[in-house]
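Okay, here's the structure, questions in a sec.
The complex is shown incomplete by one protein chain, all other protein chains being positioned as in the whole.
Lettered A and B in written order, each chain numbered from 1.
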Amino acid sequence: MNQILKFKLDGVECMGYKDQYITNAAAENGFYIPTLCNIPGVKPRGACRICNVRVNGKLMTACTTPLANGMVIECQTEELKDLRKAIIELMLTEGNHFCPSCEKSGNCELQALAYRFNITVPRFKYQFPERDIEASHPKLIKDHNRCILCKRCIRVIKDEQGRNIFAFGKRGNRITINIDTELANDISDENARMAYEICPVGAILLRENAFREPIGKRKFDHVPIGIEMERFHK
Amino acid sequence: MEKKVVATSSLAGCFGCHMSLLDIDERILELIELVEFDKSPVNDVKKFSRRVDIGLIEGGCCNEENVHVLKEFRAQCKVLVSVGECAIMGGLQAIRNTIPLKECLDEAYLNGPSVKGCNEESIIPNDEELPVILNKVYPCHEIVKIDYHLPGCPPSADLIWNALRALVLDEKMEMPYELVKYD
Partner (left out) sequence: MRNAPIIQDSAMIESPEIMPAKSKLQHEVSTILEHYQHDKTRLMDILIDIQDENGYIPAEAIDYLSHELNISTVDIRQTVSFYHFFSETPRGKYTIYLNDSAVANMNGRKAVSKTFEKEAGISFGSVTEDGLIGLFNTSCIGMNDQEPAALINGAVFTRLTPFRASEIIRDIRAGKQVEEMFVASYGDGNNSSEFIKAVVNNHIMKRGPVLSDQFKPGEGIKEIVKMSPEDVIKEVKISNIRGRGGAGFPTGLKWEFCRNAADQTRYIFCNADEGEPGTFKDRVILTEKPFMLFEGMVIAGYAIGAKEGILYLRYEYKYLKKHLENALQKIRKLKLLGKNILGKKGFNFDIRIQFGAGAYVCGEESALIESAEGKRGEPRDRPPFPVEKGYLEKPTVVNNVETLCSIVKIIKNGGEWYKNLGTKESTGTKVLSISCDCRYPGIYEVEWGFSVNDILDMVGGDDVQAVQVGGPSGSCIAPNEFNRTLCYTDLATGGSLIIIGNHRDLLKGIILNFMDFFIDESCGSCTPCRILTVLLRDKLKKIIEGRGVMQDLEDMEDWGKIMKANRCGLGLTAANPILTTLKNFKNLYLNKIQINKDYDTGFRLDEALREGMKASNRKVSVLENK
């Protein structure tokens, strides 16, 4: 039986378990802390930085920080809301995100967050980087234009021998996520589908799968991301 | 109350945003009570006759004429609004921004499957009446100051309506979740 811990989130007394990450504990207490690179159940990475909260005054990523007794966590302050909004805007301008032509539109978590944060135009200049589309793999298409480098695919998708099918290439602003050509040729249907589904944006696509849901029936057409977790609206 | 004056234009756009404006249906009668149009394709007025209150810009800038019109709008409009994804981020045209211009033009006029062999003198259109194409497609706010942005491809009629009403009546604009969409 896990030890029960008390913590405070935006002034509300909450309870959680030892070794639970802040994001999960918050969700169980009815709070949504926006995340993008995080997938519950998979070792977190803290790559996107959207879930930054103040823990006892110090900025920490909620997805990677385990709960400790008596933590005082601030999440929905003006400072943090703008910080998150800025990070989403950075992502929107870093890649080439042409929502009208993207099959993930409506189901895209980056877009959904942008909706949630009411972004009409990013404060940063669009970068329009030159990026490739890898369409030579039998089951998957990797569209580097849309990749936000969240590392979900790298962390989750492995072959039967535990080898990485996805991995980073280069570093800094030249960084990419690449597919192993050989392993992608042999990728199982389940793995291919999982790669498509865990990609928060339209950077990993399944062949012969586009535009299955009409506008109006997609995940974020009518309800904001995270609403299912929220008991206390701020 | 004196009617506010509105001007609109479509730069590098598809007129879809203007269509969406017309999608306000019967509210167009209410709109006509509130505003009158100056330069706009809606009434086919080609030139500004005065300084106007609100300018609506559809489309981004892909050639020098777009830049010229946009700058004129900025000079003539008290409030300038980018309407739709093209005005806000270049839109689908801006996909060419990730490809060198020369390559795009060669594909379009010299090497593309529909033109190959047809352009014997290998001419990329250069009539002096044609505006020169820009090195890339620019969002409007990367050229002049834009006061408000209405996202969508196109922005829904409701969003445009809410925005116009708020601007005309000087009210706070309502932006319910369902109205702010990028597709």
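A few points about this structure:
Everything below uses one rule, namely that a residue touches a chain if its C-beta (ideal position, glycine included) is under 8 Å from a C-beta of that chain, and two chains touch if they have at least 3 such contacts.
Everything numeric here is computed off the predicted structure, so don't read it as measured data.
When the whole complex is considered, the residue among B:K4, B:H18 or B:H141 that touches the unshown chain is B:H141. The missing chain, though absent from the display, is touched by one residue of A:V12, A:V42, A:I133 or A:I175; that residue is A:I175. Across the entire complex, the residue among B:I99, B:I124 or B:L169 in touch with the chain not shown is B:I124.
In the full complex, chain A makes contact with the omitted chain through residues 44-50, 52, 59, 61, 64-66, 83, 86-87, 90-91, 93-94, 123-125, 127, 148-149, 151, 159-161, 163-175, 178-183, 185-186, 188. Listed here are the chain B residues that touch the chain not shown: 63-65, 67-68, 101-102, 105, 124-126, 128-136, 138, 141-145.
Rule of thumb we're sticking to: only the chains that are shown with their structure count from here on.
If each chain is reduced to the centroid of its CA atoms, chain A and chain B end up 32 Å from each other. Those residues of chain A lying in contact with chain B across their complex are 96, 98-102, 105-106, 111, 114-115, 118, 120-121, 125-126, 128-131, 145, 215, 221-224. For chain B in complex with chain A, the residues that touch the partner chain are 82, 85, 88-92, 94-95, 97-99, 136, 139, 141-142, 146, 148-151, 153, 175, 177-178, 180-183.
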